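Got a structure here, written out as structure tokens. Questions coming.
A protein chain is absent from this complex, but the other protein chains hold their places.
Here is chain A:
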Amino acid sequence: MKYIDEFRDGHLARKIAATIGAEASSDRSYSLMEFCGGHTHAISRYGIEDLLPANVRMIHGPGCPVCVLPIGRVDDAIGIARRPDVILCIYGDLLRVPGSNRLSLMKVKAEGADVRMVYSAADSLVVARENPGKQVVFFAIGFETTTPPTALVIQQAKAMGLANYSVFSNHVLTPSAIATILESPEVSRLGTVPLDGFIGPAHVSTVIGSRPYEPFAETYRKPVVIAGFEPLDVLQAILMLVRQLNDGRAEVENEFSRAVTRDGNLKAQAIVADVFELRPTFEWRGLGYVDNSALAIREAYADFDAERRFSIETRSVPDNRACECGTILRGLKKPADCKLFGTVCTPESPMGSCMVSAEGACAAHWTYGRFRQAS
């Protein structure tokens, strides 16, 4: 595939890996967090860790929207789906996310709820138009990448005057999650989690640009390299981070310059700003309540807000006590440190959210990397 294979070239990979090996100083370690699930997936799928020297360690971050979705919101969606007048449209990987009492949308679908998988927000609008006698609800989820398409369909629904369409917004914001990790006592005061730098998001950054990461470099003195999701992008970003750390620099660098600018996509930002506003606070799995970290639908589009339409009041539901998703999402533990990992929690029957999405740290390690644990 032209323009993709170039970013998966094994020969180039070995060259960059050799440079990382040569430049990484043997008297220190490099703990680098890839924020995004897309990077976690690439690292596991292409076996990138096999190419890195032992003192360069990747920490998987919380950038998987399904993984950080709190149980209470899954319960809300299950409640909506169980209403007889509702068709709930969702992205495929939400189907198996466990809610309370081991329920999931897949289970309520089997019980007869009308839950439909869609590939885009726009598809849910088509479902609404084709089913005027039903309330069609789109379960919107994701970081800044998926927010503009959701905003756009809400604008379109309003323009069309669709009375049977609403959106259950679970959109969350990347910079506030990174700030929360940096502010956590383990990273900032105790130093129990060494965190030397970040691989910054790929697709998220095409929308928000590289500017929002500048405070992390300036205030927290952590280098950030924004990287694409292809494996060579990731390796190159690791090399750039190693160089910044060797030089004592803390800057925002952009490896993904073929798609990311400093200001991002202003048009998309304007559409999002028109439809959404900041929530004062929102619960994240693993991070708890984070102020100004998520988006709610503005009053002007209230008719299309499923939370208002169905009077949703989200309850906070604690994780299974043995589940380590929270500590894994903050980089405190690795998937294999969890007692449930690979025993009662597998991709076929996930207990924790990190095991659900292919981008989750546990699912990626189980699916692609567990041979390392065995050997």
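Keep in mind that, in the parts below, a residue touches a chain if its C-beta (ideal position, glycine included) is under 8 Å from a C-beta of that chain, and two chains touch if they have at least 3 such contacts; residues count from 1.
As a working rule, contacts and distances are computed from a predicted model.
Asker: From the names "Acyl-CoA dehydrogenase", "Phosphate ABC transporter ATP-binding protein PstB", "Hydrogenase expression/formation protein HypE" or "Succinate--CoA ligase [ADP-forming] subunit alpha", which one matches the UniProt record for the unseen chain?
Answerer: Hidden chain, UniProt protein name: "Hydrogenase expression/formation protein HypE".
Asker: With the full complex in mind, choose from A:H60, A:R96 or A:K222 the residue touching the hidden chain.
Answerer: Only one listed residue reaches the unshown chain, and that is A:R96.
Asker: Pick from A:R45, A:K158 or A:R279: which residue touches the chain that isn't shown?
Answerer: A:R45
Asker: For chain A, which residues reach the chain that was dropped from this view?
Answerer: Residues 1, 4, 8, 10, 13-14, 17, 44-51, 92-93, 95-96, 117-119, 123, 231, 346-348, 358, 363, 366-371, 374 of chain A touch the chain absent from view.
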